[in-house]
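Here's a structure for you.
Complex shown without one protein chain; remaining protein chains in place.
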Amino acid sequence: MNTSKKLPMSRNTLLTLGAAVIGLVLLFVFDELFDRFTMQIFKLCAINIILALSLNLINGFTGLFSLGHAGFMAVGAYTCAILTMSPEQKEVNYVIQPIVPWLANVQFPFLPALLIGGLLAGLIGWLLGVISLRLRDDYLAIATLGFSEIIRVILTNAMTFTNGSLGLKGLARFTTMWWAWGSAILTTLFLVLLIKSSYGRAFKSIRDNEIAAESMGINVFGMKVLSFTISSFLAGIAGGLLAHYLTTIDPKQFIFLKTFDILLIVVLGGVGSITGSVVAAIVVTISMEALRFLDGPLNLGFMVTSGVPGLRMVFFSALLMVVVIYRQQGLMGKAEFSWDALSRIGLLPRRKSKSEKGGR
Amino acid sequence: MDFQTFLQQFVNALSLGSLYALIAIGYTMVYGILRLINFAHGDIFMVGGYLAFYGVSTFLMPWWMAVIVAIALTTVFGVGLERVAYRPLRDSPRISIMISAIGASFLLENLAIVLFNARPKAFPVPEFFARNFILGGVHIASVSLIIPLVTAVILAALLWIVHRTRVGMAMRAVSTDIEAARLMAIDVNRIVSITFAIGSALAAIGGILWALKYPRLEPLMGIMPGLKCFIAAVIGGIGSIGGAVLGGLLLGVIELMTVAFMPELTGYKDAFAFVLLIVVLLVKPTGLLGKNLGEKV
Partner (left out) sequence: MENEVCSIRGLTEFGRKITKGAPMKKTISLLKLAAALAAGVSLVSCSSPNVDNDVIKIGVFQPLTGANAAGGADEYDGAKLANKLVPKVLGKTVQLVAVDNKSDKVEAANAATVLVQKEKVKAVIGSWGSSLSMAGGPIFAEAKIPAVAVSATNPNVTKGNDYYFRVCFLDPFQGIVGASYAFNTLKAKKVAIIREVSNDYSVGLAKFFVDEFVKLSGNKDSIVAVSDYNTGDQDFSAQLTNIKKFEPDVIFAPGNYTESALIIKQARALGMKAQFIGGDTWDFGAFLDIGGEAVEGAAFSTFFANDVPINKTSEVFLKAFREEFKKEPSAVAALGYDAYLVIIDAITRAGSAEPQKIRDALAQTKGFEGAAGVITINAERNADKDAVFKTVKDGKFVFLTTVKP
């Protein structure tokens, strides 16, 4: 598979390591240099990368159209938040009905709470997968969408657990830049390895032709459930990070329209491309902020319009339509970033070895 | 629960259910032909409501004229939407066309926020629809009597079109197999356009009746009814017009009767439809009256 395996360090490995070091240094520099606002957006980019990748795993690589992401995020966010909250803060929050006694005095550090949140989301994802993955296409889409709405309705009504619509506030600001980007980078690496592994190949074969995959002896149903579970786990982690990034959560912020925001990123980046999702997550997050001026009064040179609130979202939804109709493959299609691709287009010197490496 | 209360709940449920049924028919027709969840159906429904509103309030039309104009414009709009957002993708993977449908829905909602303003508007209800009757202690608004009548008339008309006319025959052919229909010299694009025209007109009628029953318009008003009516269509067996009506009625009855018999669950009302959907899909994925449409390999 890889002819340069004999060498202790191939050029590509060196390049990757170099890029990683530069990336770390950059993160450090950014952390020192940027003001709070820029850092806020920068952290949001990382959380959106995790969300986009996890949705892409299921939609792009396994070819299952799931719209339940907001629900898994909510599960992760609430679990993590309830576990990290101090007993005093719980008393402050649960003013209408006190929290159930067995949770009242529980307090975990961030990492275990985050992982438990992810695992619970994964577990629920597994359950939902076993139930609904026998369905296909649109049925699956609507069933998963329905599931995320069910989660939201439960969060709203189960007051002794979630504090209902009052939400939770005063969560510790755990999601530092290192947590956000650390998780994003780990997720990206994990996904790259997963997609290259035999599991990844199985996922893709299911996407491309389910019947052929089955006849090759792939346990199609099991693989679908696995992919769905991993995706839910990652969404749960992202939810936990988001909760401690915002320091306050409530059920309303996890309506299914949230899933559409992530879908927008995945489609723009390219359904089935890790690189695409990462790049698009960053671009979309930043432009969501940068295009804020669209909602305000516009100076068109010859006239000044009074603000048109909502214009920004029109832009993004129109963009989604245009991309789907005219450039279905999105930014990257199914292609990935690789050093070899860079040399092919002449940005790096060509190599002598002909081995194909990197994505695809 | 005393009998009178039960009867009142049942009347409430029938009125809501027949409204669901009306909108579900539009879903089921489009799905039957294209195998596509028209996510934007609920938003077309919203457009119909707003057009009627502007007809009456801005252009000062008499209400019957505003209704006709709104239905006509919404029909044109729906057909146009199919041309722009769905037709170019007909031979693409299913996922693309679904994303396009979601994108269209998203775009319509955001456009509506910009054009119509996010503030809710009060829909002017003509006197005729606002009257109240009391029958044996059960209160019935006149609009609640009109809705089932309209649904019944439309059901009869559609069944006639689909089973007794050449267009209907062509529709059934396209629904069974697009390729074969094309080989039989059926103009598939025309049939799809006609289907969308009927579906959108039904959405407009549904939107206007909805606004008469619940006189409040807002840009996101189509989302929940849209989802629920799709679920109604699935319960009844998607692709089957009779099934859509049955599913709509059933969903209305189940939603309200659960609240009636288990008042402590009122907060969970919005989740019933989705739970029901998952159950139906597991037990009888083809729905109550649906035929197995089969997977195309």
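For clarity, chains are labelled A and B in written order, and residue numbers in each chain start from 1.
As a convention for this text, a contact is a pair of C-beta atoms (placed from the backbone, for glycine too) under 8 Å apart; a residue touches a chain by one contact, two chains touch by 3 or more.
Note that the structure is a prediction, hence the values are computed from the model and not measured.
J.: Using the touch definition up top, pick the residue from A:L246, A:V284 or A:V324 that touches the left-out chain.
T.: A:L246
J.: Thinking of the whole complex, not just what is shown, which of B:P88, B:P148, B:G168 or B:P215 touches the missing chain?
T.: Of all options in B:P88, B:P148, B:G168 or B:P215, contact with the hidden chain holds for B:P215.
J.: Just name the one of B:L115, B:M169 or B:M224 that touches the chain not displayed here.
T.: Candidates B:L115, B:M169 or B:M224; residue touching the omitted chain: B:M224.
J.: Give me the chain B residues in contact with the hidden chain, please.
T.: Spelled out for chain B, the touching residues are 1-2, 5, 8-9, 12-13, 15-16, 113, 118-122, 125, 132, 134, 139, 141, 210, 213-216, 218, 220-221, 224, 255-257, 259-260, 263, 266-267, 269-270.
J.: By the contact definition given up top, give the residues of chain A that touch the hidden chain.
T.: Looking at chain A, the ones touching the missing chain are residues 35-37, 40-41, 44, 92-93, 95-96, 153, 156-157, 159, 164-167, 169-170, 173, 242, 245-253, 289, 292, 295-297, 299, 301-304, 307, 309-310.
Everything that follows uses one rule, which is that only the chains that are shown with their structure count from here on.
J.: Return the distance between the CA-based centres of chain A and chain B, expressed in whole Å.
T.: Chain centres of chain A and chain B, defined by C-alpha means, are spaced 33 Å apart.
J.: Taking the touch rule as given, give the residues of chain A at its contact with chain B in the complex, in rising order.
T.: Going by the criterion above, the answer is residues 59, 63, 65, 131-132, 134-139, 141-143, 145-147, 149-150, 153-154, 156-157, 211, 260, 263, 267, 271, 308-311, 313-314, 316-318, 320-321, 324-325, 328.
J.: Could you pull out which chain B residues touch chain A in their complex?
T.: 35-37, 84-85, 88-89, 92, 94-96, 98-100, 102-104, 106-107, 109-111, 113-114, 118, 227, 230-231, 234, 267-268, 270-271, 273-275, 277-278, 281-282, 285, 295, 297
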